[in-house]
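Just passing along the structure, written as C-alpha cells.
With one protein chain removed, the remaining protein chains of the complex are shown where they sit.
What follows is chain A.
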Amino acid sequence: MSDKLLVIGEVRDNDIRNVSFEAIAAAKQIDADAEIVGVLFSDSDLTSAGEELIAYGADSVVTVTHDNLKTYTSEGYGQAVLEIIDELSPKGIVMGHTSIGKDLTPKVASRLSAGLISDVVDIEKNGDDNVFIRPIYSGKAFEKKTFADDFIFVTIRPNNIAALEKDASRSGEVNTKDIDIKDLRTIVKDVVRKTSEGVDLSEANVIVAGGRGVKSAEGFKPLYELADVLGGAVGASRGACDADYCDYALQIGQTGKVVTPDLYIAVGISGAIQHLAGMSNSKVIVAINKDAESNIFNIADYGIVGDLFEVIPLLIEEIKKVKA
C-alpha cells in the first residue's frame, strides 16, 4: 500500500475553493507516488464535491457529514480530522492557508506533536527531501524550511502553486465516514456577511487597490467598477482604511493581507514600505498616481502619472472593448 497524503478541502457557498485544488497539486509535488486522499466536511451531502476533488487529482475522498460541521469550528473539524488521521495514518497533510486553514492546522499539529510549515508558496526538491519556501517579513524575504522528522504538514498560500487541469475522466472512490462530533464548547451563533459576493481578496487573480489618493469612500466607486470589469477584488492601503474610506478587511500590507495576484492595480497609493510588503510579489503591477515621484512607480511594471478619476473611466471603457 502506498503512502497517503491528506488534503483537507474547503467548501464555501457550495463550491470547493480553488486553493483546495492547488493543495492537491502541492501534495503531488511532495510525493508523486503517494495516494492523495481528499477530506471534506459539511452538514449536507458532499458526493459531487468529492467527485470534483477527484477530477482535480485526488485518488480518493473521505467525506464527513454532521450537523455540528455546518459552520467551521476548530473543535468540530478538529475531532473529524484527528479521527481520520488515526484511521489512515497519512505521512502528511496539505491544506490551504485560508482563514480556516490558519485556525485549524496549528491545533491539529499541536495534538500530533508535529511541525507545521505554514503559508508555503513553492516546493523544491533536495534529493528526496522536500524543501518548503515561504515568505517572511511579509515577503520582504523568503525562507527555506524542512521538517526534522518524516511527517509533513503544510498550508499553502492561494494563487502560488498551480492546480492540475480538471479531468473528469479521473476516477476514485468517494467514501462517507460516520464520525460523531461531540458537543462543542465554542459555538458560532451567526455569520454576518460583510464582503460583497464574488471574489475573495486572498484568492483574487486581479486586485484594484486604492490609497489616500482616492480621497473618500465615494471615490472607491470607480475602483469597484474597474474590479468588476476585470473579475477582480478591491483592496486598500492602510492610509485609506485609517481614513475610513473602507473596511479594514480590505487592507493590504504588512499589517493586513498579503496578496499575490496576477495583476495588481495600485490607484492613488504612494507606496509606503508597509504597503509594498503586502503586494510587491504580485506578478504584474500597474500604478496610477498623480505624483510622478511616488515610490509605487519604483516597483510598478507600468505607470500612468495622472488623475485617477480621469484615468479609471477610460481604462474601464478600454478593457470592456478588448474583453468584448
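A few comments on the model shown:
The definition used in the following text is that contacts are C-beta pairs under 8 Å (C-beta built on N, C-alpha and C of every residue); 3 or more make two chains touch, one makes a residue touch a chain; residues count from 1.
Just so it is clear, contacts and distances are computed from a predicted model.
Within the choices "Peptide/nickel transport system ATP-binding protein", "Glutamyl-tRNA(Gln) amidotransferase subunit A", "TRAP transporter small permease protein" or "Electron transfer flavoprotein subunit beta", the name that UniProt assigns to the complex's undisplayed chain is "Electron transfer flavoprotein subunit beta".
Residue in contact with the omitted chain (choice from A:Ser20, A:Ser118 or A:Ser270): A:Ser118. Among A:Asp86, A:Asp149, A:Asp180 or A:Glu218, the one in contact with the hidden chain is A:Asp149.
Residue positions on chain A in contact with the hidden chain: 71, 74, 98-99, 102-103, 105-107, 109-111, 113-119, 131, 135-149, 185-195, 200-202, 206, 230, 247-251, 254-256, 258, 262-263, 272-274, 277, 280-281, 283-286, 292, 297-306, 310-311, 314-315, 318-319, 322-323, in rising order.
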